[in-house]
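Missing here: one protein chain of the complex. Every other protein chain is in place.
Our next item is chain A:
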Amino acid sequence: MADNNPFPGENNTGHIWDDNLRELDNPAPRWWMIAFWASILWVIGYAILYPMIPGLSGFTKGVMGWTQIGEYKEGLDEVEMVRGEFEAKLKGMTAKEILADEGLSSYTVASAKVLFGDNCAACHGAGGQGGPGYPVIADDDWLYGGSVEVLEQTIANGRMGVMPSHAKLLSDEEVDKLATAIMSGNPTAEPLFMSKACFACHGPDGKGMQALGSANLTDSVWRFAEEDQLASVKLTIKHGVNDTSDPMSRNAVMPKFGDRLSKDEIKKLAVYVYKLGGGQ
C-alpha cells in the first residue's frame, strides 16, 4: 500500500477509508508523554514504598511499613489517648464522686452506653424501659434502693427477691380481695393484709422494705406490669416470686455481674443507670 499512497509525506499509516479518511502516525503530545512516564515512575515509587505485589506466600511489604490495619490502630490509639485521660481519673473515684462532676459523668454516660447495651439492655431495654417481666430502671421506684452505691451492689452481686407462694394459704376469694385492695392503691384497708401477714414483708404501711426488696404496693409502678393488671397481681399473690415449691411462681432474677465485669465497669454502669432518670 505504501507504494501508491495518495497522501505521501504526511506520515500516515497507509490505512485509508472513503478516499481521504486516513490514520496518521503523529507522536502523542509532549505533555501527554511526560504524564505517561511520570505515572510509570510513580508506580515504581509506590511499589517501593507501599505494599503492592502479591505473591504465592504473601506480598511485598514496602519500605514504609504501612498497613491498613496499622493506620486503623493508630486512629484507635488517638481515641484511646483522649479516653485515657478520663479513664485514669475515673479509676480513683467512687461512683458518687463521678456523679458530682458533670464533665466526668457525661463522659461515663457516653462511654458506658456500649457496656449497657452488651450487658443490661437485653432485659431492661436499651433505654431502661424494661420489658415483660423485667423491671423498668428509668423510673424512680426501686425495690432495693436507687442510690448509686446500691445500684453498684445490685449489678455486682445480682438480686433474687423471694415472695412465697400463697396457693395453699389463701382462697381464691381472699386473693381477689387482696388484689382489689392493692389495685386501689390502699392495701392496708383490707384486713387480710394484716391477718395474712403480708405486712411482714411489705411493711405495715404497704410501702415495701428495701432491705428485703419487697415491692411498694401503694405507688403507681408495678413490678410485673401487664395488660390485665388485676390478673397479674392475683397471679403474683397466689404463686409468689421465685418460690421453688410452686412451679407457677414468677421467675425474677437479676444475675450477678461481679465476676463478668471489672469493678470500674460496674462503677460506670451504676452511674449510667443512675442517670437513666431514676437515681436517688
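Everything that follows uses one rule, which is that a residue touches a chain if its C-beta (ideal position, glycine included) is under 8 Å from a C-beta of that chain, and two chains touch if they have at least 3 such contacts; residues count from 1.
As a working rule, contacts and distances are computed from a predicted model.
**Q** Can you match the unshown chain of the complex to its UniProt protein name from these: "Cytochrome c oxidase accessory protein CcoG", "Thiolase", "ABC transporter permease" or "Heme exporter protein C"?
**A** "Cytochrome c oxidase accessory protein CcoG"
**Q** Just one of A:H202, A:K238 or A:K275 touches the chain that is missing; which is it?
**A** A:K275
**Q** Pick from A:T67, A:S106 or A:N186: which residue touches the chain that isn't shown?
**A** Of all options in A:T67, A:S106 or A:N186, contact with the hidden chain holds for A:S106.
**Q** Using the definition of touch stated at the top, determine which of A:A95, A:L115 or A:V136 touches the missing chain.
**A** That would be A:V136, which touches the missing chain.
**Q** Which parts of chain A are in contact with the chain that was left out?
**A** 102, 106, 109, 125-129, 136, 138-141, 216, 219-221, 275-278
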